[in-house]
Structures are given as C-alpha cells and as structure tokens.
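Below is a structure I'd like to ask you about.
The complex is shown incomplete by one protein chain, all other protein chains being positioned as in the whole.
Entry: chain A
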Amino acid sequence: MKPLNYLLAMILLCFSSLTLATPVDTYEFKSADNQKRALSLAHELRCPQCQNQNLIDSNSPVARDLRLEVYKMVDEGKSDDQIIEFMTTRYGDFVLYKPRMEGRTYALWLGPVILLLIGLTAGILFIRKQRSQPVEAADLTPEQQAELDALLKGDKPGVDNDHKGKKS
C-alpha cells in the first residue's frame, strides 16, 4: 500500500471509534435536549455486568434496562446528580467512568498534578544548581595543555587520516 493510502486508512480508523453506536431502543424522548443529555449520561455510566463498556455500547439486558431507566429519569426532569445517585446506590462507584472527588479519590485526582509539580521543582532545582556552579578550569599538566592546543589547532600529527578525511 502506498504510504499516503496507509496514512489515510489510519486516520479513518482513528475517527471510526468516535462515531457513536446508536442502540436500537425504541424510546421516544420528550425533547431533543433530553435525548442529548440522556445519551451523554448513558455514555458516562459503565455497564455493571460488562468489564469496560458504557450503557450504550453494551447489549447486556442489565445495560439495556439501566439505559432505559436513565432515559426515563431524564424525561422526568431528574438532574444528572440524581441519576448518578440512583446508579451508585445500586451498583456502587464501579459504574462511574469519572470518579467523584472525595476522600478516597483525592490521590487519583491530585496524584498526577502533584507528581508533575515534584518533577518540575526537581528539574528547576537541578538546572539552577548547574548554573550557579562556575565551570572550573581543569588542572592540566603542561604536556596535556600542549596536546590540547595542538588538537584545537587541528594539526596534531597523531590524528589518523580517516578522522581528518571526514572532517574536511
């Protein structure tokens, strides 16, 4: 396959995962807004029977029931919090793809930020230390100094031809 075609195929593959699977539920929403909110909620809730599918992706009977339950609650005018509450009192925090911010999950939410801060501070400290240390002149014996001078001039007799050839 030509590289361009290959690239195109990869890009299409990436986007294919973004298309929403539309479940074949015959549910009539009261309004388009409700439908949008219900679908996005159902996308954020995990099917308790499956390991990693949301309520919309899953075909399991439990997911179907819960999906319809979510739709119904949205149409009844329940808030997102109320619906999530309904789900978690029955199935626990497992159903949440986005864990709530609470005592048990602080490490989860704040961990990455703290690690990043630690990394940044360590990096900055390291760079500062490097800068503040003056570069000391190396102690060279007169012979070493002479060799170095010769090298810098580029006419050291000991340098092999190969090396020289590459340089030029």
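Note that in this section a residue touches a chain if its C-beta (ideal position, glycine included) is under 8 Å from a C-beta of that chain, and two chains touch if they have at least 3 such contacts; residues count from 1.
Definition applied: contacts and distances are computed from a predicted model.
**Student:** Which of "(2Fe-2S)-binding protein", "Putative DNA modification/repair radical SAM protein", "DsbE family thiol:disulfide interchange protein" or "Membrane protein" is the UniProt protein name of the chain not shown?
**Tutor:** Checked against "(2Fe-2S)-binding protein", "Putative DNA modification/repair radical SAM protein", "DsbE family thiol:disulfide interchange protein" or "Membrane protein": the hidden chain maps to "DsbE family thiol:disulfide interchange protein".
**Student:** Could you tell me which of A:Y6, A:Y27, A:F94 or A:W109 touches the chain that is not displayed?
**Tutor:** Checking the options A:Y6, A:Y27, A:F94 or A:W109, the one contacting the hidden chain is A:F94.
**Student:** Which listed residue, A:S31, A:Q49 or A:T121, touches the chain dropped from view?
**Tutor:** Considering all chains, including the one not shown, the answer is A:Q49.
**Student:** Which of these, A:P3, A:P61 or A:G77, touches the one chain of the complex that we don't see?
**Tutor:** For the chain that is not drawn, the touching residue is A:P61.
**Student:** Of the residues in chain A, which ones touch the absent chain?
**Tutor:** Its contact residues with the unshown chain are 48-49, 51, 61-62, 65-66, 69, 88-92, 94.
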